[in-house]
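The complex is shown incomplete by one protein chain, all other protein chains being positioned as in the whole.
Coming up: subunit A.
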Amino acid sequence: MGKKKCVAMLLAGGKGSRLSSLTKSLAKPAVPFGGKYRIIDFTLSNCTNSGIDTVGVLTQYQPLVLNSYIGIGSAWDLDRKNGGVTVLPPYSESSEVKWYTGTASAIYQNLNYLKQYDPEYVLILSGDHIYKMNYELMLNYHIEKGADATISVIEVPWPEASRFGIMNTDDEMRVAEFEEKPAYPKNNLASMGIYIFNWSVLKEYLEMDDRNPESSHDFGKDIIPLMLDENKRLFAYPFNGYWKDVGTVKSLWEANMDLLDDECELNLFDHDWRIYSVNPNHPPQYISTQAEVAESLINEGCTVEGEIEKSVLFQGVLVGKNTVIRESVIMPDAVIGENVYIEKAIVPSGMNIPDGVVISASEEDDEIILITQEMIQGICS
């Protein structure tokens, strides 16, 4: 294997339990987003667009969908002779089977993967977020600062700061203190879970962490605080732009709705920073004579005979006559019958909504309905 300047390690084993039934049989990074994509497409496309061609993808929870989706990485131009994408599942050793118990242990167990490329820098990413970011700029910043580690941060509204891992920095952006979900935040710079480490430093600290039986083997909880204790040079890299953790049904819905907003910073139509994805082969969408579509995002392979307003339709969705869909997200290959009314809901992949079903949240309730098979059976019985 040829030497690489920077290798990315993408943590994609998350369960995303707050996404409820959406992550019952697939990992959070594989959850569909934006009418066409899966969440992980954003991070993988960022890698390609930033000139990073070697990416280890660490999987653990329900990996089937994710593994077959990633394949050999050709969708993101990551099918390379030297480097490219490598899926890294947990494995057994002669003495024991080692699950990934934390973010740091996942990387530690794949040190051999990194050693093959003998990189100068290692970029740690998470496959759970929707954002467009040029990692090359972050790497340049890391080099300029002469840092041991750099953590990407985003300004969050003060009232929400106590929900995040907060970086307290000096004027030079050097991190003085890291506080996980502080009750009284001193700063509003939240960690985005994106780290660049000098390879030699990372290796040293991961090995140290592995020997510590008290450690939870987590970057935020263990590695970063230990490095700060030992006075290593840690810097915060401020990121401006759209960044969203789509960890709940509501935030997943909101992020989809953001795409329909003219003011939204997340532009999927930017040809200079394309978001790549596996492109299934579908004919163009067919909008029938009875249909009405407004302020929506609709993918190929859809057949629309009803009224669509402020909604996102993934590939292969069928919408019957006299059906109204408002402010909803309809995932791939869902079949919506005739005379159906759906408002503020998420319809999961492949679900069949029979004729005449009405689904909408009550006025005062601003929750988003995630439609389940049981719900449909309840309505129809």
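Basically, a residue touches a chain if its C-beta (ideal position, glycine included) is under 8 Å from a C-beta of that chain, and two chains touch if they have at least 3 such contacts; residues count from 1.
The rule we apply is simple: contacts and distances are computed from a predicted model.
K.L.:
Per UniProt, what's the omitted chain called: "NADH-quinone oxidoreductase subunit D", "Cytochrome c oxidase subunit 1", "Glucose-1-phosphate adenylyltransferase, GlgD subunit" or "ABC transporter ATP-binding protein"?
P.N.:
"Glucose-1-phosphate adenylyltransferase, GlgD subunit"
K.L.:
Could you tell which one of A:D170, A:E207 or A:E295 touches the chain left off the display?
P.N.:
Only one of A:D170, A:E207 or A:E295 touches the chain omitted from view, namely A:E295.
K.L.:
In the complete assembly, which of A:V65, A:I287 or A:I376 touches the absent chain?
P.N.:
In the full complex, the listed residue that touches the missing chain is A:I287.
K.L.:
If I consider the whole complex, including the chain that's not displayed, which of A:K36, A:H129 or A:H142 touches that chain?
P.N.:
Among A:K36, A:H129 or A:H142, only A:K36 touches the chain that is not shown.
K.L.:
Mind pulling the subunit A residues that touch the left-out chain?
P.N.:
The missing chain touches subunit A at positions 34-36, 260, 262, 268-269, 274-277, 279, 281-289, 291-300, 308, 312-314.
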